[in-house]
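Other chains dropped; remaining ones untouched in position.
Note that the chains are named A, B and C in the order they appear, and that numbering of residues resets to 1 at the start of each chain.
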Amino acid sequence: MSINWYKYASPKTFYPLAGKIIPWCAAGAAILIAYGLYIGLLVAPTDFQQGEGYRIIFVHVPAAWFSMFLYLLMALYAGMGLVFNAKLSYMMATAIAPTGAMFTFLALVTGSLWGKPMWGAWWVWDARLTSELILLFLYIGYFSLQAAIDDKNRADKASAVLAIVGAINVPIIYFSVEWWNTLHQGSSVSLTKAPAMAAIMLQGMLVMAIGFWLYSIAVILMRVRNEITERENKTLQFRQE
Amino acid sequence: LDFSLNNGAVLYLQGENGAGKTTLLRTLCGLTHPYAGGVSWCGEDIKGMAEEYSKNILYIGHLPGIKEDLTAIENLQFSLALLGLKVEKQEVVEVLTALGLAKALHLPTRMLSQGQKRRVLLARLWLQNLSLWILDEPFTALDVAATAMLKQKIESFANAGGIVAMTSHQDFTLNVPHFMQIKLDA
Amino acid sequence: MAEALLPASKQIGTLSVLYHILVRDIKVALRRQSDVTAVFFFFIIAASLFPLGSGSDPKLLNAMAPSVLWVTALLSCMLSLPRMFASDHADGTLEQILLSNQPAVLIVLMKILAHWLLSGLPLVFVAPLIGLQFNLTGDQLQVLALSLLLGTLALSLIGSIGAALTLGIRGTGVLIAILVLPLYIPVLVFGAGAVNAVSVGMSPNGALSLLGAVLAMALVFAPLASSAALKIALE
């Protein structure tokens, strides 16, 4: 993808292009997510050991995947922004953040909703849970920094640096917590030991995943378009004044 | 050193760097307390009547006293509120515009140039109704036009019966009822 | 004199001046949302650090919870103290405020109030969420929230003294800490005490009413002390 955008790195060419892409992605997202839910809630068989509760996995897992994937993508764009000093890359990074945070939050909520019946607790300081929580913190940091700096130019660059540093940190965090956890008594429920999935479940999850992907593209592009128009207006104002 | 100022008087403190002008002005405000001697207002020592006295003063010192995060308008309205004045926004705008800040009205003052910041904080002088101004190097960073406007403002204020105590390193005179120069030497 | 009666400008009373001060403080803070959200997030993040440090034994966590959460709340309030006066001091606004013809005590009270609304109050609402992570029970959570409601206001009041005393001194953040932490201890003891009481099945009322008493005292004395300290700082 990144290559693709880089070719269209100037807002002028990008704006209409994005305009064309958005509706398709939006429609695709709607359909796929609906279909995914359909598989998840109706088609897939009741799990013999986990009952109906497990159906949440169809939202939970894809959400969790994207929470991580989008962060890395954001860092990538941030990096491109710094290297090529391309406004558009910054805008992309900025636009990705909220969606990423949203998925992170979704993973957390669905997770703990699931955790209550499974582990009898809303929250367990398990490796994966923790690293997901920290991921949310990283997103929050990114927001806060951008909110705190009102010179757009500087906000872009500064938060870009942060995003990149955070990206280096993500794997460290993941493994550090992994490691830290195994130090004490084996954690309550290890997510990797998920029951070998029925083909249909896997299918459902993949459909959902692609749905989420299209959704992300749609919202992100929309945000970028708004950002572009907003900045345009700002500069115009400044000139007029 | 001993002097007294009546309505319409402008005290112009001169003196080389470190002569003690700022210190003296801050003492006049009651911000620092003199080791010896005292300041009196309408014949009373201000120690006893600090609150009462400060009602009459407008002090502009080396520090800007404006918030870099707020716009010129917000800053001005706030500092007027501190003086106990409520001024219509549109009037504030008029004054700022008259001071050539039309473009800068809605920018956080962080984005203003040195001189533009000074203009914002001086704008107070055009909107207050106090009887004693204490200005420490008010011309700093002002361009020629702004300096002229300020001088004129001070004159009209003094002629209307106001009292001013100020410092500057640029020589100047004002035609006011009573223009008093005092030269401090360290 | 001519200026004496500007057409549009009329005298305004103390209350309205105080109102201006409150509103402005909040406005400045909202201008950079970071300020508002920050204390809040700091609390969440810092509180979440402890389990990371101490493995994931639920019983241990529940036992740590009251002290950890209260100490964290205390620290977050403290972290935001320097903001109470420092920036006003640096850019000279403080001189202007104290030269305004309003009683300094009331002005200070306003600034304290603003500080509490922006940094203390939010904690009362998040704390229970974090509490869940330390698997606290319903009653524990309720008492936690209540104790924080009283406690944080007391913290802002007491903290203002430290903030005022350290004005214009660099590296304030840490210095303030040293000054106020000892003063914070009663608040901490009664606040955390209330939650602990519940944990061991006793009534929290004793601790809570003592907390209320501390708050009352702070309300009376803190603003006086702070305004005195401010005047000194400006000499």
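Methods note: a residue touches a chain if its C-beta (ideal position, glycine included) is under 8 Å from a C-beta of that chain, and two chains touch if they have at least 3 such contacts.
In this text the structure is predicted, and so the values were computed from the model without any measurement.
Chemist: Any idea how many of each chain the complete complex holds?
Modeler: A x1, B x2, C x2
We take it that only the chains that are shown with their structure count from here on.
Chemist: Looking at B-C and A-C, which pair shares more C-beta contacts?
Modeler: Taking the two pairs in turn, the one with more contacts turns out to be B-C.
Chemist: If you average the CA atoms of chain A and of chain B, how far apart do the two points sit, in angstrom?
Modeler: 55
Chemist: How many angstrom lie between the centres of chain A and chain C, each centre taken as the mean Cα position?
Modeler: That gives a centre separation of 35 Å.
Chemist: By residue number and range, which residues of chain B touch two or more other chains?
Modeler: Residues 108 of chain B each touch two or more of the other chains.
Chemist: Among the residues of chain A, which are close enough to touch at least two other chains?
Modeler: 150
Chemist: Provide the residue numbers of chain B that touch chain C in the complex, in ascending order.
Modeler: Contact set of chain B toward chain C: 29, 31-33, 51, 54-55, 57, 59, 61, 63-70, 74, 77-88, 91, 108, 127-131, 156-157, 160-162.
Chemist: Using the touch rule from the top, collect the residues of chain C that touch chain A in their complex.
Modeler: Per the stated touch rule, the residues are 31-34, 37-38, 41, 45, 48, 51-52, 55-58, 61, 132-133, 135.
Chemist: In the complex, go through chain A and note every residue touching chain C.
Modeler: 121-126, 130, 133, 137, 140, 144-145, 147-148, 150, 177, 180-181, 183-185, 187-188
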